[in-house]
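Take a look at chain A:
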Amino acid sequence: MEFFFEVLIGGLLAGVMYALVAIGFVLIYKASGVFNFAQGAMVLFSALTFVSLLERGVPFWLAFVISLTAMVLLAVAVERAVLRPLVNRSPITLFMATLGLSYVIEGFAQALWGAQVHGLELGISDEPLELGGMLLSQFDIFAAVTAALLVLALSLLFNKTRIGLSLRAVADDPLAALAVGIRLQRVWVLVWAVAGFVGLVAGLLWGARLGVQFSLSLVVLKALPVLIIGGFTSISGAIVGGLIIGASEKLAEVYLGPVIGGGIENWFPYVLALLFLLVRPAGLFGERAIERV
Partner candidate 1 sequence: MPTFTDNPQPGTLPQWLQQQARQQGTGIALRHKRLGVWQVRTWHQLAAEVQHLATALHVRGFVPGASLVIVSRPRPEALIAALAVQWLGGVAALLDPLETAAAQVPLLRELHSEWVFVEGHEEIQRLRAAGLAPRLLIYADGRGLAEVSQAGDTLAFAQLLQQGSDHRLEPQARAERTAFAFYRLGVGQRLEQQRISHAELLQEGRRLVHGEQLGRQEEALAARTFAAGCQARYLLAPWLIVGFRLNFPENLETRDQDRRELGPTLVVGTRETYERLHTQVLARLPEPGSWRRRLVDWALVAHPSALQRHLGYWLIRRPLRDVLGFSRTRAPLLVGEALAPPTLAFFQALAIEVCTWPDPAKWHCPALWPAPLVNGWIEDSTQPA
Partner candidate 2 sequence: MFYQEAGQFSTRYTQDHRVFRLRQDRYGLSTLLLFAFVAVPYLGNDYWFSAILIPFLVLSLAGLGLNLLTGYAGQLSLGSAAFMAVGAFATYNVELRVPGSPLLLSMALGGGVAALVAVLFGLPSLRIKGFYLLVSTLAAQFFVTWALTRFSWFSNNSASGVISAPRLEISGVDLNSPVGRYLLTLAVVVGLFWLGKNLVCSELGRNWMAVRDMDTAAAVMGIALLKTKLLAFAISGFFLGVAGALWAFTYLGTVEPHGFDLNRSFQILFIIIIGGLGSILGNFLGAAFIVLFPVLLSNLVALLPAGLIDAGQIENLQKMAFGILIIVFLVKEPEGLARLWQKFRERARLWPLRY
């Protein structure tokens, strides 16, 4: 039984990571209706920049600031080159555009910093910690705490600041937002920048775990089922979804794995998400729209 709980908790904590990436998605989807496939690439790019700067002897905080600026610049570029020209196009088109975007970013990141694996040491020991008779990785706990803080910060940003207000306005009804003089472009840049920041944090945590490398950009594929389960438009949904996916895939790996064979965790989340969809087509927290004809 304890073993079960260990696996479960471990899964949940891993789920936190998924949630982090998923939050980036949700932000962008809410504000600009874009299903941003490039989120993974952004995670990779930010982390890669950060690490490479560290390796070149740049102090931690400065590296962080620089990577952050890089993400902001990226946000500006994206708004100029992709969002503005594609405004009012079908969501599918926008999605495919972000697909292209992810190629650009990945290509650029690797062209700039090379493709080799970088180790990343955040100075948190990864030795397990005894808690209530269960062994838990300190690092996972640290990650969880960071995520919690991040979510807290975000919710403050959204609910307490003017920017956040305009942001929610845009999310609710872009046209109305325009009507009251909110400048969409600026909001988009902002959101993408914030998403970039979230991506950076996620990138660091993941990177510290598996090393910063190309595979980072694949976490996006994990984030997708998370979103499906949580719904595209709800941050809390993203977190819950992340936890569900993380836990269930670990459990599946441990308990189903021996039966049908290992390595199932890269498709299991999708099947799970699919099952969810058939029951609740709009996800756990998503709103089901009424079709007007």
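Here is how the candidates were picked: all candidates are chains of the complex that A comes from, given by their letters.
Note that a contact is a pair of C-beta atoms (placed from the backbone, for glycine too) under 8 Å apart; a residue touches a chain by one contact, two chains touch by 3 or more; residues count from 1.
The model shown is predicted, which means the values in this text are computed figures rather than measured ones.
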| item | value |
| --- | --- |
| Chain A: touching candidate in this complex (1 or 2) | 2 |
| Candidate 2-touching residues of chain A, taken from the complex the two chains share | 35, 81-82, 85-86, 89, 91-93, 95-97, 99-108, 110-111, 115, 221, 224-225, 228, 232, 260-261, 263-264, 266-267, 270-271, 273-274, 277-278, 281, 291, 293 |
